[in-house]
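The complex appears here minus one protein chain, its other protein chains still in place.
Chain IDs A and B follow the sequence of writing; residue 1 opens each chain.
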Amino acid sequence: MRILAPLLEVRAVKKYYPLGRGLLSISKRAVHAVDGVSLRLETGTTLGLVGESGSGKTTLGRIIVGLIHPTEGSVMFEGQEIFSLRGKEQFSLRTKMQIIFQNPEASLNPRKTVRHVLTQPFLLHRLATRSEADERAYHLLEQVKLTPPELYLDRYPHQLSGGQKQRVAIARAIALGPKLVVADEPVSSLDMSVKASVLKLMNEIQSNLGLSYFLISHDLYMTRSISKIVAVMYAGRIVELAETDELFRHPAHPYTQALLASTPVPDPAIARGVSRNVIGEPFSPIDPPDYCRFSSRCPYKQDKCLQRSPQLEEIRKDHWVECFFPL
Amino acid sequence: MSDSLLDVRNLRMYFYGSSQVVRAVDDVSLSVREGEVVGIVGESGSGKTATALSLIRLLPPNARIVSGEILHKGKNLASLEETELRKIRGAEISMVFQDPMTFLDPLMKIGDQISESISLHQGKTSDLKVKVVDSLRAVSIPSPEKVLDYYPHQLSGGMKQRVLIAIALSCEPSLIIADEPTTALDVTVQGQILELLKTLVRKRRGLSLLLITHDLGVVAEMCDRVYVMYAGKIVEEADVSSLFKEPKHPYTQALLTAANSIYFVGREMVGIEGVVPDLTNPPSGCRFHPRCQYAMPICSEKEPILIDIGTSRAACWLYPKK
Partner (left out) sequence: MRATNWPARIRQFWVRFSKNHAAVAGLVIVAALVAVSAGANLIRANDIFNINPGQTFESPSWSHPFGTDNLGRDMFSLFLYAGRVSFEVGFTAAAVSVLLGTLLGSIAGFYGGVVDDVIMRFTEMFLAIPILLLGLTILIIYGPGLSHVVFVIAVLSWPVTARLVRAEFLTLKEREFVEGLRAVGAPNHVIIFNEIMPNALIPVIINASLQVGAAITVEAGLSFLGLGDPSNPSWGYLLQQAQTFLTRAWWIATFPGIGLLLAILSLSLIGDGLNDALNPRLAEKG
């Protein structure tokens, strides 16, 4: 019974990076960063995308905000295909989607003050005069709890702590009132005590502004604390997708289980009881095999897994798994 | 403690800038017993890495050990000649770093790097190659004979870290200092490496591990005893179960609450307000007092010392001295 298009719909997106460029290169080898991903995200919710390095999660995030063009597939935002937009429409799309990066050191220009960073979006889009933009920057700092704002407006990034920088990055991201914020590992480079505060802030902002997060992380547990739906990505593909509680209660893909078992939990009683069964190394992302990509590390693999590639299937209501033998 | 393998007493290590002094390690005492896994846990700027590097004096030129003793098997490493110390580094105490590539030579085959390390401390022996293969097998590297001829870039991050551990083990040290050994690795690989370290300590008699980490999960899984560091000082020492069950110092409590609020569902997210203090000019009294919810007048006036509280020890004015 869905009449309106979802806020975000990713349709069969692929991104291949060909190896060896140049006119004379005849090699067809390519890195399959994202290899056929479909997802949807409704207004006001959070989707957590979990994967390890090389899973393609960062590439997918960049594709969603239009920073990278996919090789195949499409990204629909409020029913519009974002890569078909040009000129003014494309420019105004920028106000609706924003991105927060992992590394606060690199995500702010070292030579620009907080004031510059926070007024720029308004000035670029001609939404405010300089003094109005100053006013807005002041309020943004209040929203991200950098108070009193006077103290921070004229600071350079090197005069801020990691957590403060990330708050400035969040302020920039919400400046234009976006509907979707892609957060790529927003807290993974922060200290534990700061992580919790920044996540709390993100939760508050979400309930105040009603925006959606596309949260990218390597940490399944961290994702749980903030996401409604969790998607697990491995080697360019979504291998499991379910509501957060369901996923944690009944992890069905061997990889999801491995992730859960591998994360050291801050409780000796739990942490010492785990046994790990994931062995081996992932396949190279260059021309991956046409059978199950997790088979090289899967403790439960069978002959079938080495013959064909499984497809995402619904094993319970709204619980999708890409495995021939879900657990 | 007579059975201590390593006994550090009142260690101070400062970094000297052109106009200021960073008191990175400020009056730290700790011990590691035989066969024990000891953790030093702290956030950035706590001085945990500086402490680790001070122990074997792998310090940049602007750093100096100002005072204190580092006693290892009757020798004080803090005052030992550099040539004497070199015999201990790698042979008696070895290190595993966060980034294997700070240690591995990119242009040298894995086998050569390991045999170099072995022959450096044991001299060239005829069975060198056997020893190298054995050391790779000990860290569960598949087909070690093949890996001998690999260059570091041909190995994954986890495999490189295994090689680093193999090198650290190759001279049968009594202590391995591991500084964030799994932080740069993927979760599933991190699990494998932790597993490996755990098995090694359990299997090799007389091997102890000093694990430096920011990750309370790693502490919970690995350590027997834990030191919590904040702003260059140890604020709490406890065995691992007491630490997680009944943290004593407000900083430890706050850190655990923050971690639990992320790792366990249904808890309200709580961080610690404020920022880590500047170690060139640390707060007076207890260094945590500006961020502490229990701060009292005395906290900014007098520095608390570590006192026994049950089986733990903590440096906090909340606990009256008996």
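As a convention for this text, contacts are C-beta pairs under 8 Å (C-beta built on N, C-alpha and C of every residue); 3 or more make two chains touch, one makes a residue touch a chain.
If you're wondering where the values come from, they're calculated on a predicted model, not measured in any experiment.
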| item | value |
| --- | --- |
| Absent-chain contact - pick from A:Leu60, A:Leu160 or A:Leu176 | A:Leu176 |
| Touching the absent chain when the full complex is considered, from A:Leu124, A:Ala269 or A:Leu306 | A:Leu124 |
| Residue among A:Val31, A:Leu47 or A:Val65 touching the omitted chain | A:Val65 |
| Which residue of A:Val10, A:Val50 or A:Met97 touches the chain not shown here | A:Met97 |
| Hidden partner chain, residues of subunit A it touches | 62, 65, 67, 91, 94-95, 97-99, 101-103, 106-113, 115, 120-121, 124-125, 154, 169, 172, 175-176 |
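Just so we're on the same page, only the chains that are shown with their structure count from here on.
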| item | value |
| --- | --- |
| Subunit A-subunit B separation of Cα centroids, rounded to whole Å | 32 |
| Subunit B-touching residues of subunit A, taken from the complex the two chains share | 52-53, 161-164, 191-200, 203, 218-222, 224-225, 248, 258-259, 261-272, 274, 276, 278-279, 281, 297 |
| Residues on subunit B engaged by subunit A in the complex (per definition of touch) | 43-44, 156, 158-159, 186-188, 190-192, 194-195, 214-222, 240-241, 244, 254-256, 258-263, 265, 269-273, 275-276 |
